[in-house]
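All protein chains but one are shown in place.
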Amino acid sequence: MSKPLSRMQIAWRVAQDIDNGCVVNLGAGMPTMVSDFLPAGREVMFHAENGILGIGPRAAKGKEDPDVINAGGQAVTLLPGGSYFHHADSFAMIRGGHIDIAVLGAYEVSAQGDLANWHLPDSNVTPAVGGAMDLAACAHRLFVMMDYCSRDGTPKILKQCTLPLTARRCVNSIYTDLAVVDVIADGLVVREIIEGLDLKTLQDKTGAPIRLADNWRILSAPDIS
Amino acid sequence: MSKPLSRMQIAWRVAQDIDNGCVVNLGAGMPTMVSDFLPAGREVMFHAENGILGIGPRAAKGKEDPDVINAGGQAVTLLPGGSYFHHADSFAMIRGGHIDIAVLGAYEVSAQGDLANWHLPDSNVTPAVGGAMDLAACAHRLFVMMDYCSRDGTPKILKQCTLPLTARRCVNSIYTDLAVVDVIADGLVVREIIEGLDLKTLQDKTGAPIRLADNWRILSAPDIS
Amino acid sequence: MIDKIVTDPVLAVADIADGATVLVGGFAWAGVPSALLEALAERQPRNLTIATNANIGAPGLMRLFETGCVRKLMSSFPRMFNTTLMEDLCKAGKLVLELIPQGTLAERIRAAGAGIPAFYTPAAVGTPLAADKEHRDFAGVTYIMETALAGDVALIMAAKGDRWGNLVYNKTARNFNPIMAMAGKLCLAQVAEVAELGTLNPEQIITPGIFVDQVIPVTRST
Partner (left out) sequence: MIDKIVTDPVLAVADIADGATVLVGGFAWAGVPSALLEALAERQPRNLTIATNANIGAPGLMRLFETGCVRKLMSSFPRMFNTTLMEDLCKAGKLVLELIPQGTLAERIRAAGAGIPAFYTPAAVGTPLAADKEHRDFAGVTYIMETALAGDVALIMAAKGDRWGNLVYNKTARNFNPIMAMAGKLCLAQVAEVAELGTLNPEQIITPGIFVDQVIPVTRST
């Protein structure tokens, strides 16, 4: 079996599915890596909740501007053509259906595309939702980036989410270290799977029925250090 | 009896009651004259519905900018400190209670301060409301500027308006050619009246009971050509 | 590469279908997308719904009314000077008029662009324009419910636009244009000048390109 994809490799894989001209919102954490791996020649407008459109690469060390940050608080840059706006306008963009793709992390995803990514009731940590509910409810397409299972091997793709939801029926595709899974009307379809991993083994790691797409392919990504 | 005030003199009279620092919206027509008569030393922010704050004097002949207009379409100027904004922001200012005084014309005003100023059902003209309903409902104080009676002598101040309303219980003060009348909780109080006109004669021109304020004064205005 | 520049107004309006709801920017003569309106009038679509504040004297818009392209007008000030066209069309049953307070018109359009299906406003309460509206009290004050007003297409006018669709306006020619840009499924922006990408001040871009589909440079003929 091939090695599971690293987080950077998952980010690379997501980036390949972002078309030229898309408006894309990248959630804090893992999803922010996606912008580093856009194929050459594709121009994409990256949006963040805190009022910035046209986000460029991470700011170089020593060149950080504390007033140019993304929604995760990271120092970024602004591309030519980028703009700033206030929070109500920023969420007007989100709620108004002007975001083509949102990429979010997840604790759990259900076979219907329900997403849970904001609250672990058994933990000691105050719940925090940020802009996830607005994005999950309103982006045209929602891509989830996560490890296929949690660290202890528990499935994160389930018949029903056990954790508090972020939004119902919102996830379109799930990008993971082992497979790319699409959520369609009649269930979960594996579009790509890493070399040497068979569907049965993947099914055992999944809490809901999955099937292979007719045109399924090998999930692979370049070596990224 | 003194001569009734001219329209410019009514505008002058209104201007005296606008305090330093107020935000004021002047309706199209007669009210736009008010800004010409502000007492020296008072600084006022004039607002218009079409997205301009800090309106200065009318544009000089030959110096008109077709993109600098007020809500009546007149070419105006912008004072230092003025700004432009879009229509939703402009009406956020109005509806949000950020306009201290609106000055509007009127067909009729009732003893409770109801205003009718947008529709003459018996006329042949398509009704047009503009921003009057928003202003009437939401300005902190509403000043009406009008002739005391219509051209044929019919009272315009009435127990109840007969024409379709612009807003209920919105008018605070009525500035006219014959008198200044305040609308307070228990009725209509004449604050100023032109020299030689007695209350009884004024009452005959009024469709609702009026009384003199304890501290009533003579209504007079300088000669303005 | 993203390139929203379309040089021909005729091409820009080519996909506006019969029965479309068209948002038309401008206030009086400021910020009216006249070239787009003229191109649309040339196409002679049928059964349009036009939402605009008070620009019905603009030649292209006039022609749409005169030639029977418009079934419904949503406006706060549907009055034309020097003509009784509006009155005549209404009387003849050829035009339906929805009179909307200006602030409500603006907020309904902004709501559509912002994903808000409905909201409450105090404007028009107690007047005939609230007659058929749902009333509701909040903190002892009565409001009416108004719904979002989206356009199949928004025709707007800006001073400058770039290939991403970023727009800046000139003074009070801003008016309804930025909120209509948000509320049109398709947003066509006539601009007086095309700006090189990156030359518009990011602090001063009023309409970020996210809202705009086509930028059509038109030299003002006045």
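Read from first to last, the chains carry the letters A, B and C; within each, the first residue is number 1.
Everything that follows uses one rule, which is that a contact is a pair of C-beta atoms (placed from the backbone, for glycine too) under 8 Å apart; a residue touches a chain by one contact, two chains touch by 3 or more.
Computed from a predicted model, the values in this text were never measured in an experiment.
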{"item": "Contact set of the excluded chain (shown chains only)", "value": "A, B, C"}
{"item": "Residue of B:G27, B:G54, B:P164 or B:G207 in touch with the missing chain, whole complex considered", "value": "B:G54"}
{"item": "Option touching the unshown chain, where B:G21, B:P39 or B:P209 are the choices", "value": "B:G21"}
{"item": "Touching the absent chain when the full complex is considered, from A:P39, A:P57 or A:P127", "value": "A:P127"}
{"item": "Interface with the unshown chain - residue positions in chain A", "value": "48-52, 65-69, 73, 78, 84-88, 90-91, 94-95, 114, 119, 124-134, 137-138, 164-168"}
{"item": "Residues from chain B at the interface with the omitted partner, ascending", "value": "20-21, 23, 41, 43, 45, 47, 53-54, 78-85, 88, 91-98, 138"}
{"item": "Residues in chain C touching the chain absent from view", "value": "107, 111, 114-122, 136, 138-139, 141, 143, 147, 168-169, 171, 201-204, 206"}
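Rule of thumb we're sticking to: only the chains that are shown with their structure count from here on.
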{"item": "From chain B, the most remote chain by mean C-alpha position", "value": "A"}
{"item": "Computed distance of Cα centres, chain B from chain A, in Å", "value": "57"}
{"item": "Chain A-chain C separation of Cα centroids, rounded to whole Å", "value": "36"}
{"item": "Geometric centre distance via CA averages, chain C-chain B, whole Å", "value": "30"}
{"item": "Contacts with 2+ other chains: residues of chain C", "value": "110"}
{"item": "Junction residues of chain A - those touching two or more other chains", "value": "none"}
